[in-house]
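A single protein chain has been omitted from the complex, and every remaining protein chain is retained in its original position.
To keep things simple, chains are lettered A, B and C as they appear, and every chain counts its residues starting from 1.
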């Protein structure tokens, strides 16, 4: 069993040539290939589509969705689902806007938002684990609850005028070549990196995969099932709150009707990214790609600019279909 | 690019629509698309499906595509500063349609074309105040109004409620006895009205935030064995064709118009803006109100 | 000695009732109705008006019909370990097809036109169901994603059919689907209850129910046991689409119009909720149509309760969340175990006092 010893004297090229990706990366690679393909087609069809800034803007425009999808990935990996994230985002924007309006310091605002989001997530996790309520239903209730709390805070939209918030919202990193990347996008990428680390290299992360593989087995193996299960929903709640903050930065407002149906976008992104809804298989990076694919579809449509509103829906549906089928075919061929 | 656009004389406009959530909205979309064609303006159209983030994304993409003018009908009033800032930096003029935005920096957009929801509510309220006597159907000295709100939290719902309440507060006889959301849909309007008919005695007037909910309420009233427009007075907002038909038939008593036909005005403004001409900051669309008689008259050449 | 025996018998009966699967959903339904009765003392009044029954309870059953229909189809789909998110869109398409046909048809007020329109709409639904079933059973895509495709695209298709306009029809035969009455009862309710009864009989009197459950519990084992899983999965998706179509037609008929954008919006969530409240697990397998019936009626009552007891529009969602959590908690065996452990000391101490 010396296969683990790295053979450094092997030429890099030779190793690259010999490299065949393990099966579990296939779905993600499929997504990646299709993403590149879409960008290629867009670049040929539309002027200005292939501009790197379009890609960077994609990250900026979808920062909140990326963070949301990251949280959703944790939940889906355990075989659960979280329908509450959209409402949780709206609630977070409203809490942020209202507390800022009341003149709270920014740090306190962020703290309160993150805390409330995490608590909501954890509460659903407790219901799911300790009372055996199915995730779909518990989080549906969470969705109603968060939306209801929104209306309780304010029915009208509240603008955010805080300077720190605007500064962060407008802030961007200038890249060589005159391109720029918004801070919020950078932050979203950091979240992806942290999540990828947690899932692949911590005990918690491995337990998440184990739960998705077989929960009874995980229990018999003496893994911390309760903590992990509640944990993933808390993480999803935390990510929703983070996503809410990014959304608040994105729109500089808090509003009870923000992010209606965003949970479906997040779920779709995770699935397009190759994560199995039955749990146990998937990667965070896939979810990032999933969001980018969804974003590209939208960019496609607005670059095209001639589609009637119903054709927009139909084409999104068709694209998702093509995507899922292509991926299915790709992964079937082993 | 914008120079090219100026060179070949044609204007490219990016329009970010809210969605296709109602017949009113589709009429609005059609009006814009047809007017653009007539005016020879190259229209890039996108549908945000009622999501602000989608609209922001579309506007960003229009900026990247370097269109000559951007127009949009904001989903929400707040939260546009960042993206409008970008448009300003790219020197692309922005025109708002139908709904206003809430910003301190008015230099972010050139002008606003549209209606004033608060005023619509006020017009509805004013009619009721003026016709308070006749509206007290059961003659008990109090005018009991039930309100069918639009989608909770949406701008038209909030403003139409506010305008209406402001005006009727001047008459102590008029009271809103029940108010519930019907989500701007006929089915919602019907179900809520059914409940009101059972739970709220002595309803004199229904105030619906749009025609659709009013039409739903008419169904419920008929099912309860009452005569809409006579046994219970009905006031609505919008004046779409179905609503006007019911108004002409006397099933609705009063409709405040909210016109979706902004296309022509928009193209007009766009051409002027691109040509560098001055335009007024605020262009309120001409909107009227309809009584049954006026409706019967206007109906034959109603487009939507 | 007869006294204690009788109390014990009563106690046992009570215990058995409490442990029945549907006890808590029914209790919740009862409580909601009671709350309404307190808010509006006339709530249970049902009178005959123009030869048909009229009253809040009748409204609840009639307005609950679409959700019940969709939930019946959803129950079978869920039993096979699937889920159908597209039902709302399918309902919209059905409504759109029927209304557009009636408006464009030769005689838009004739009963014949309505019948053709309804048949056409249902035929389209069968095709949509076949499509969903194809994706799930043949291509092997996870049901939630397979039906997400139609959920997204379907509403677009419905708008394509109506041209984005709210299409209003004036056809009495069509309107009768929702507001008509047969033997003093609302037609919509009769349709839903009829579909319920027929499904219940077909599923339990033939082997279909058993085979559906077997596919849901262990797909691989059922394949090896020779169950035609593919056909069964296909059948349930077609049936779900058909139910959704009927629901869509009823909703459209209810307002004589179709709004492709709002018809049946989020009905899939209500239907799934009804199924789960009725005690069918989303993990597939054993299912209970009677439970679904109770669940659907609970949701219809809830919808009615909100305006009836005057909950402000802003608190709708909070109220809904509360009810969902309470019902689900009451139903969860684990939560009940916790509750019972708490309750236990009381009877013990009383017994001690007696002895």
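Please note the rule applied: a residue touches a chain if its C-beta (ideal position, glycine included) is under 8 Å from a C-beta of that chain, and two chains touch if they have at least 3 such contacts.
One rule holds in what follows: contacts and distances are computed from a predicted model.
Colleague: What is the protein name, per UniProt, of the chain that does not appear here: "ABC-type polar-amino-acid transporter", "Simple sugar transport system ATP-binding protein", "NADH-quinone oxidoreductase subunit A" or "Oxaloacetate decarboxylase beta chain"?
Modeller: "Simple sugar transport system ATP-binding protein"
Colleague: What are the shown chains that the left-out chain touches?
Modeller: A, C
Colleague: Taking the full complex into account, find the residue in C:176, C:208 or C:282 that is in contact with the omitted chain.
Modeller: Counting the whole complex, the residue in contact with the absent chain is C:208.
Colleague: For the chain that's not shown, point to the residue among A:103, A:176 or A:222 touching it.
Modeller: A:222
Colleague: Determine and list the subunit A residues touching the chain excluded from the picture.
Modeller: 1, 3-4, 23-24, 197, 200-203, 206-207, 209-210, 212-214, 216-224, 280-281
Colleague: Since one chain has been left out of the picture, which residues of subunit C touch it in the full complex?
Modeller: 205-208, 210-211, 213-214, 217-218, 220-228, 232, 285-286
Operating definition for what follows: only the chains that are shown with their structure count from here on.
Colleague: Work through the pairs of chains, note which ones touch, and then classify the graph as line, ring, star, complete or other.
Modeller: Looks like everything touches everything, fully connected.
Colleague: Hey, which pair has more contacts between C-betas, B-C or A-B?
Modeller: A-B
Colleague: Can you check how far apart subunit A and subunit C are, centre to centre, with Cα atoms defining each centre and the answer in Å?
Modeller: Centre-to-centre distance between subunit A and subunit C: 32 Å.
Colleague: Measuring from the mean C-alpha position of subunit A to the mean C-alpha position of subunit B, what distance in angstrom results?
Modeller: Comparing mean C-alpha positions, subunit B is 35 Å from subunit A.
Colleague: When you check subunit B against every other chain, which residues touch at least two of them?
Modeller: Touching at least two other chains: 19-20, 26, 29, 152.
Colleague: If I count partner chains per residue in subunit C, which residues reach a count of at least 2?
Modeller: 159, 164, 313-314, 316
Colleague: Which positions of subunit B touch subunit C when the two form their complex?
Modeller: 19-23, 26-27, 29-30, 149, 152, 178-181, 183-188, 190-192, 194-196, 198-199, 212, 215-216, 219, 223-225, 240, 242
Colleague: State the interface residues of subunit A toward subunit C in the complex, per the touch definition above.
Modeller: Within the complex, subunit A contacts subunit C at residues 127, 130-134, 136-138, 140-142, 144-145, 147-149, 151-152, 155, 264, 267-268, 271, 276-278, 308-314, 316-318, 320-321, 324-325, 328, 332.
Colleague: What residues of subunit A sit close enough to touch subunit B in their complex?
Modeller: Residues 46-48, 51, 53-54, 57, 61, 64, 150-151, 155-161, 166, 169-170, 247, 250-253, 255-262, 295, 298-299, 301-303, 305-310, 312-313 of subunit A touch subunit B in their complex.
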